[in-house]
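Shown here: the complex without one of its protein chains, the others still in place.
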Amino acid sequence: MGYDEKNCLRKGDILLRTRANTRSRWWGSGGLDLWISVKRMAILVLLGGFVGCTPPPQFRENALEWHKQARTAGLKPGESLPDHHRHDVNDVVSDWFGTPDQPSVPLVEGTEDPLMQLFSPEGLIRAAGPVVSRDEKSSSGLYRRHCSHCHGVTGDGRGPTATFLSPYPRDFRLGKFKFKSSPTGTPPTKADLKLLLQNGVPGTSMPSFRLLKDEELDALVDYVIYLSVRGMLERFLIAATRDLDEDERLVNLPKEMRYRDLPAKARMEIGVPVRSIVEPSRSVESDQSVTRSEAAESPDSKIESDEAGAESTEPLEQTTSTYDPETVEEDVTFMAEEYLLPISEKWLGILEFEAKEVDVPAWVTDRTHVERASQLEIGHQLYFGTANCVQCHGETGVGDGQTNNFDDWTNDWLKVEGINPADPEAWAEYVNAGAHPPKPILPRNLRLGVYRGGDRPIDLFRRIQYGIEGTPMPASLTLTDEQVWALVVYVQEMPFEPISRPATAKKSENQRPVR
Amino acid sequence: MIGIQFLISSLIWFLIGGLMAAAMRWQLAWPWSDMPILGSWLFEGEGGQISPEYYTMLVTMHGSVMVFFVVIPILAGAFGNYLIPLMIGADDMAFPKLNMLSYWFMWPAFVCMMLSFAAPGFGPAAGWTSYPPLAVLEEAAPGSGLAQTLWLGGLTCVGISSMMGSINYITTIVQMRAPGMTFFRLPMTIWAMLITAILQAFALPVLTAAVLMQIADRLLGTCFFIPEGLMVADALPKSGGGQALLWQHLFWFYSHPAVYIMLLPAMGMASDILSSMSRKPLFGYRPMVYSMLSIAGLGFIVWGHHMFVSGMQPLVGAAFMLTTILIALPSGIKTFNWLATLWGGRLQLTTGMLFCLGFIAMFVIGGLSGVLMAVAAVTIFLHDTYYIVAHFHYVLFGGTSLIVIGSIYHWYPKMFGRMMSETLGKFHFFTTFVLINCVFFPMHFLGAQGLPRRYADFTHTDSFVHLQPINEFITYSAFALVGVQVVFILNFFGSMLFGRRAGNNPWRANTLEWVAPSPPPHGNFLAPLEVHRGPYEYSVPGRAQDYWMQTDSELSNG
Partner (left out) sequence: MMHRFWAILFSLVPILGIGLYVLAAVGKGSFGGFSLSGLWLPENGNPYAVTIDHLFDLVHIICGVVLGITTSVLAYVVWRYADHPGRNNEAAQYVKHNTLLEWIWTAIPAAILIFLGFYQLQVWADNKMNRPTEMVDGHKQAIEPMALVVGKQFGWEVYYPGTDGRLGTSDDQRIENELTVPVGKPVVLRVEAQDVLHSFSIPGLRVKQDVVPGMTQLVWFQVDKPGTYEILCMELCGWGHYKMRARMKAVSTTSEATTGTEQVASPPSLSQEGGEN
């Protein structure tokens, strides 16, 4: 599988070294060296001799997008876009963004690139990589410890646990996020993402990570943005290949030559400079260095694809002379400017975003306020009238209005051919390409008192004002703030109306009155 | 014979369960690292990092396999089947066909369990106790879909198998004893098997009913165990009206007696081996029988101690605490009697005997930590921590499994007509005994720190990260423990071919099975038997031989 043993052992060494660090804190000193060497031997035997080990994970290519674009381009089932397009996209994306173990960042505008403002190197180091240790100095792999089994190593929402969850975990690659303080169409602020990590998403399988340290949360937020930017770029590039002519490529190299086959130096000069984010301690440990060239040449940096193993062995020197550096430079710069810059600008724009100040009226927070009753009535009328909440959330608010909608993550491919979601055969090939079986998105049952975007008045306000991106919940462009607040009050009270409350729970056995 | 079939299939499952434990230990020592074999098989895209629901599945299946496929069948199915007719002097079980059915009903269960590994979620993941609503609602856990249904189906088949077995054992023991074999001349093994069979016959229907209720909850939409107003993922609301605690009551009404089903036969076999190998009559035969009876009786009214903090009425908990604490008494009496049996004997330190001695030591530890847990107030702290894990592994692994292995060494000559290698056997005992303690003793300390069971990873907690070196130590020991069982496997199969031939009575023991040829032919005995005395007449003064077989006439003097 194109994976060499050397890496395997190196990984073992890393494990060993960091454990030795932990150990020195907790273990006494007697007989220590012997014990370590026994451990070291045992690990090596287990890792190396026992069965070998699994290659480090790679970012999965967006097979669903490829499939979708192939169908959009009018190809028949079974046909796909030409392989060299896939190679080009994979090579470029992995050249720019590295691998799960060794992330990197493309510097579109030189070394002081704005992209680096989005994610700090320290953050990426903490979040990326294999789970190693909680030890302060070498802590890494936060994402794979806490997130990847649902959201996937690639951030595609397709980790091993994902299929069992309802709703499905978020696929970051669309760059859409539901719960944020920014208007529809813009990315969330970092504070939004962090708040979401702290609070979780009630009513879903997304738990709260409040107990993580502040810098750990920041690191995860950075990494989510990194995955999202990477995923968006990949999708844009895939879409771009669809419109290319027969003999045209994203990177115009001679046939049978791949972008990643170019010497790293050449890519450095004619391509987009890339900043490698390699964990410093790891580079001390082995002969790796933070320069891009070596990182790029290590087998880790190759994206997973079916023929990766076979082609990577081709000698590079023979082919280097046959390409035209200027064309390549032009193509790569074009890609960076045409596809990457808009993404990064969109995200960078949000760094400066300041949410509009909203005053929370007193009658929202104070249940006993005199005005509350009248506002409740206004909210009630809006619900059934102007705001038309009733259409989806239903007359009783249990979310039984319109239940046959899908969210954007599903519609993204469901709408391409107008697939009937009720027909498993129609979407089977999309599911094979990595889509989750479509599940209708249900309007929230407002009588449970569980609000995914948070239940503070301001959260409810934002959800009504800006809607929920990626879902049928629209932004309320025509309502005034006052009206939105009235709706908030109405929604707040709904779970506490008598019809919402089931018979009061049985008294516990240890709740007997005290003698 | 059916007994041997049970033995071999249980040992295979023992291996599978052990390997699962090894996988769990890997995850606990090096959380989320690349797991050998399993990681590259199933989680290659994740770099060999298993998923948390896979860990819960391992926990669940390790427990289920060990309890339902290993300990219960190997004691009742294998040794019960094998020893009962031989020890009471019968030519076969009372219902041979029922007997065969009881074995072949295990196979649907085996198939169900195997299939559940292939079901979504790689297997049930609600714990071997399958507490609802987690186990009942498909949306609640990845393994609670088809896999859980298969698990329940498998459990039903195990139940049917055990039920048929226990009816057969009771009938055989009551009806088919050789002439002169009165109840108080029965070896302890047979007493234990009889009491176990009665326990099973009374407790199993409750479990079967509970399992069928859970199946109905899952497939027919009943809500026996589902209260109203649940919000599980996006699941549609259920009508509810059930009570989640009901399952716990029903389950433990079976599963607590099952603890004794998993222990009493081992105690019986230990008594027989100890007495014959110390060449001394069993001390206090009748107190031993009575204590076993009282364990069985009390065993039915202590199930609540699994539920001290479950939300059950605390007053009931207090009552259960009193009965529970009393059940420690008969076990203690048995231990003292064993020690008195050894005292003043002439101990033959065969491998089987060593395993029995090891069993006593481990059982004392496991039993005493049980006293701690019987104290309800302390259980508030210890419930569902590694202290519990240490406790039941000391009883079930350090206790029962050591006896099972010891009994295999002891009765192997009878089963296969050849002796097992004593050298390999003693090496196996030494390593197993030491490693069991290396694995399970440190768990007491983990438990004293409040380390919770069934956590896939506690290195991300502040309170427990300092326990990680201990976890690694346990993991290395556990790997070694699984590893040294290779010695046993080699010995077991190697001795079939190369073992020294055993005579009818290689241990010079008294009980009836040693009258029969090794291995016993169809019909077991060559001639009709008559029993003249109890099973433990060793070193009777005035006799040249230090044993006096139950069939020997009064006059014979060796």
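To keep things simple, chains are lettered A and B as they appear, and every chain counts its residues starting from 1.
The working rule: a residue touches a chain if its C-beta (ideal position, glycine included) is under 8 Å from a C-beta of that chain, and two chains touch if they have at least 3 such contacts.
On a predicted model such as this, the values are computed, not experimentally measured, just so you know.
Shown chains touched by the hidden chain across the complete assembly: A, B. Residue-wise, the contact with the chain that is not shown comes from B:F441, picked out of B:F202, B:F300 or B:F441.
The chain omitted from view is touched by exactly one of B:R25, B:R185, B:H256 or B:H383, namely B:H383. Within the whole complex, the absent chain has one touching residue among B:Q5, B:Q243 or B:N504, and that is B:Q243. Looking at B:P73, B:G145 or B:G345, the residue that reaches the missing chain in the full complex is B:G345.
One chain of the complex is left out; on chain A, the residues touching it are 26-32, 35, 146, 161, 164, 180-181, 191-192, 194-195, 198-200, 202, 205, 207-208, 210-211, 355, 357-358, 365-368, 455-456, 458-459, 462, 492-493, 495-496, 505-511, 513-514.
As for the chain not pictured, it touches chain B at residues 51-53, 56, 59, 125-127, 131-134, 137, 140-142, 227-233, 240, 243-245, 278-287, 309-311, 314-315, 317-318, 321-322, 325-326, 328-329, 332-333, 335-337, 339-340, 342-349, 354, 357-358, 360-361, 364-365, 368-369, 371-372, 375-378, 380-381, 383-385, 426, 430, 433-434, 437, 441, 444-445, 448-450, 452-458, 461-463, 466, 469-470, 473, 536, 538-541, 546.
Going forward, only the chains that are shown with their structure count from here on.
Put simply, the C-alpha centre of chain A and that of chain B have 47 angstrom between them. Contact residues of chain A toward chain B in the complex are 11, 15, 19, 22-23, 25-27, 39, 42, 46-47, 50-58, 60, 100, 130-131, 133-134, 141, 144-146, 148-149, 153, 159-161, 163-167, 203-205, 439, 442, 448, 450, 502, 505, 508-510. Remark: chain B residues 30-34, 36-37, 39-40, 43-49, 51-54, 120-121, 139, 141-142, 228-229, 231, 233-235, 311-315, 457, 459-460, 465-466, 468-469, 472, 476, 479 touch chain A in the complex.
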